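Missing here is one protein chain; the remaining ones are kept as they sit in the complex.
A and B are the chain letters, set down in written order, and residue numbers restart from 1 in every chain.
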Amino acid sequence: METAVRSSIMNRRYRRNRIMMALAIGSSALGLFFLAVILATLVYRGIDAINLDVFTMSIPAQGSRGGLVNAMYGTVVITGLAMLIATPIGILAGTYLVEFANGSTLAEAAKFINDVLLSAPSIVIGVFIYGAVVVPMHGNSAIAGALALALIALPVVNRTTQDMLKLVPNALREATAALGAPRWMSMTMVIYRSAWTGILTGILLAVARISGETAPLLFTAGYSKFWNTGLTGPMASLPVAINTLAADPGPDLKRLAWGGALIITVAILALNILARSLAGRRSS
Amino acid sequence: MSFMKSILAGTAAIALVSLSGTAFAADVAGAGSSFIAPVLSKWAEGYKAATGNAINYQSVGSGAGIKALLSKTVTFGASDKPMSDADLEKNGVAQFPMISGGIVVTYNIDGVKPGELVFDGKTLADIFLGNITKWNDKEIAALNPGVKLPDQAISVVYRADGSGTTFNFTNYLSKVSADWKSKVGSDTTVDWPVGFGAKGSEGVSTTVNQTAGSISYVEYSYVVANHIGYSKMKNAAGKVVEPTLASFAAAAANADWAHAKNFNEIITDQPGDATWPIAASTWVLMYKKPADAAANADALKFFDWAYTKGQKDATDLNYVAIPDNVAKIVMNAWKSDFGM
Partner (left out) sequence: MTASTDFAGQVVPDSAAISRRFRRQDRLFFLLTLGSATLVVALLLAILVVLAIEAWPTFSTFGLSFLWGTTWSAPRDIYGALPAVLGTLISSFIAMLIAVPLSVGIAVFLTELCPARLRRPLGTAIELLAGVPSIIYGIVGLFVLVPLMQSTILPVLMATVGQLPLIGRLFQAPAPGIGLLTASFVLSVMILPFITAITRDVFNTVPVMLRESAYGMGMTTWEVVRHIIIPYTRLGMVGSIMLGLGRALGETMAVTFVVGSVTRLQTSIISPSTTISAQIANSFGDADGLQLSSLIALGLILFVLSFCVLALAKWLIGRTDSF
């Protein structure tokens, strides 16, 4: 009798486990399916546009020969600059909030404000930078674009740094303190190192997010079909170029837009894999 | 920690790069109308090949182009909606027409071929007002004897984003329908009584293609590129015309540019038997006394080049170039407006 009850409970538990695990597998399959659909669409529509010209020539007009090299350059420069601004500030801010002021009302308020900033619509950020940087500077510039993107990346890096630092066991902090190490040394040599994979995930998510942003760049970095390297002048980026070319009636430019979409997506995939393998080697 | 070190090294590297990077003083920046963007981009390419000077144009929409000009972030703005005399005066800005073209009514109706349907202004207004909801409505049938119209609901599709195309289309509807004028009006975005929006002309073309029973309006070049259904129109003279470069040109030619103050001449619903009724122009706007006079002069050189050498590019891309006699009037006006 008792065994029967127990085995029926066991059966129910196992059955529930099987259902839930099947759902977990199904979720993963669905996630991969979404990715496959997007990549397949991009390859199907974009692969014809991929040739040597795309990587060597600037954006063409309808019916002309050309590529996307100026937009690729722009995306790398603007995103890179934005991350160079956002990463140190984000990590340091997250450090303050967790290591120095954790629990204080002020820090809680600051964390809260950071989370609000996370959901700031990117176009509003663009509008803000437009008023604060573009208008006083009398023109679109790569710097303005980088500042707008930095403002979007900053709360992401800050938030992940907080989350990851909170997961570092306190014993580690106490151990380094007991060794007589100053706080900054303990942070840079021990704490950051143990939270490194998580922080890197945050940085990558931020890069992934901002490198594909269109809305905040439209009014800040602007657009140019030519090869511009000056940081104080308008600079094309891949998303803005895709946005512009996809709206052109010319079928050749539309194809180029799909090609650009394929390139930026594949590039971010490569970046992800590279950074993951680096992080993996370090953490193990 | 190498992580922090690499960040510092990277910052230093970027600082060096940014110091060595140079801004091109000779470059001219412009922004605005997406309608003119394809041909302006073509001109910029030819002009750069001919003179080495780059024109950076950003297709952000007419209103945004005007805003960019007024905040002095660009040398010229381009708009499909002319600026009023008062605003030009107030801001010290001059404007001149750069290109014309046609806006075409596009549809996707079961069993109806492209180019088969005819609309007039009133019917079009009634469809976009929601007074006509089925394709086999007798008002449409009366205009299209012999066309087999299905008993299908009409889906109105419009431009979701602010657009000079919407301005010119609603300007036409306001001219031909008092109802439209009082209830909806004319602007780059309006409060549409029925239907739903799609983003950009490309989005509109795609959505019309995908949605059975839909009707919308796009620039002519999108109809050519996407092979979608287009209608003929009954014009102000009561004649049925096909959307062609010739009928757009007729609209531009019949407009009275010489006497229009500040070239403020909207070329919808123009007279003439061959005239396409929903034609549109794009104006270039510049400061009369700019902060950077050299940039203004460079921009005018470019537009001079476009008027005289750019007609073929315009025709190739399904636009109507500004007629030579009008271009002469414009370049004359430059003398008093910009001291050129």
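Methods note: contacts are C-beta pairs under 8 Å (C-beta built on N, C-alpha and C of every residue); 3 or more make two chains touch, one makes a residue touch a chain.
The structure presented is a predicted model; accordingly, all values stated were derived computationally and were not measured.
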Displayed chains contacting the withheld chain: A, B
Residue touching the undisplayed chain, where the options are B:Asn91, B:Asn131 or B:Thr189: B:Thr189
Hidden partner chain, touching residue among B:Ser41, B:Gln95, B:Asn144 or B:Ser163: B:Ser163
Residues of subunit B in contact with the chain not shown: 60-64, 67, 153, 155, 160-163, 184-192, 195-199, 203, 206-207, 210-211, 214
Residue ranges of subunit A at the interface with the undisplayed chain: 13-14, 16-17, 20-21, 23-28, 30-32, 34-35, 37-38, 41-42, 88-90, 92-93, 95-97, 99-103, 107-125, 127-128, 131-132, 151, 154-156, 158-160, 163-164, 166-167, 182-185, 187, 197-198, 201, 204-205, 208-209, 211-215, 238-239, 242-243, 246, 261, 264-265, 268-269, 271-273, 276-277, 280
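Operating definition for what follows: only the chains that are shown with their structure count from here on.
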Centroid spacing, where centroids are CA-atom means, of subunit A and subunit B in whole angstrom: 35
Residues of subunit A touching subunit B in the complex: 60-64, 77, 80-81, 84, 87-88, 134-135, 138-140, 143, 188-189, 192-193, 196, 218-219, 222-226, 228-234, 244, 246-251, 254
Complex interface listing, subunit B residues touching subunit A: 1, 3-4, 7, 10-11, 14, 17-18, 21-24, 27, 29, 31, 34, 37-38, 41-42, 44-45, 48, 54, 56-60, 64, 71-74, 200-202, 219, 221-222, 224-226, 291, 316-318
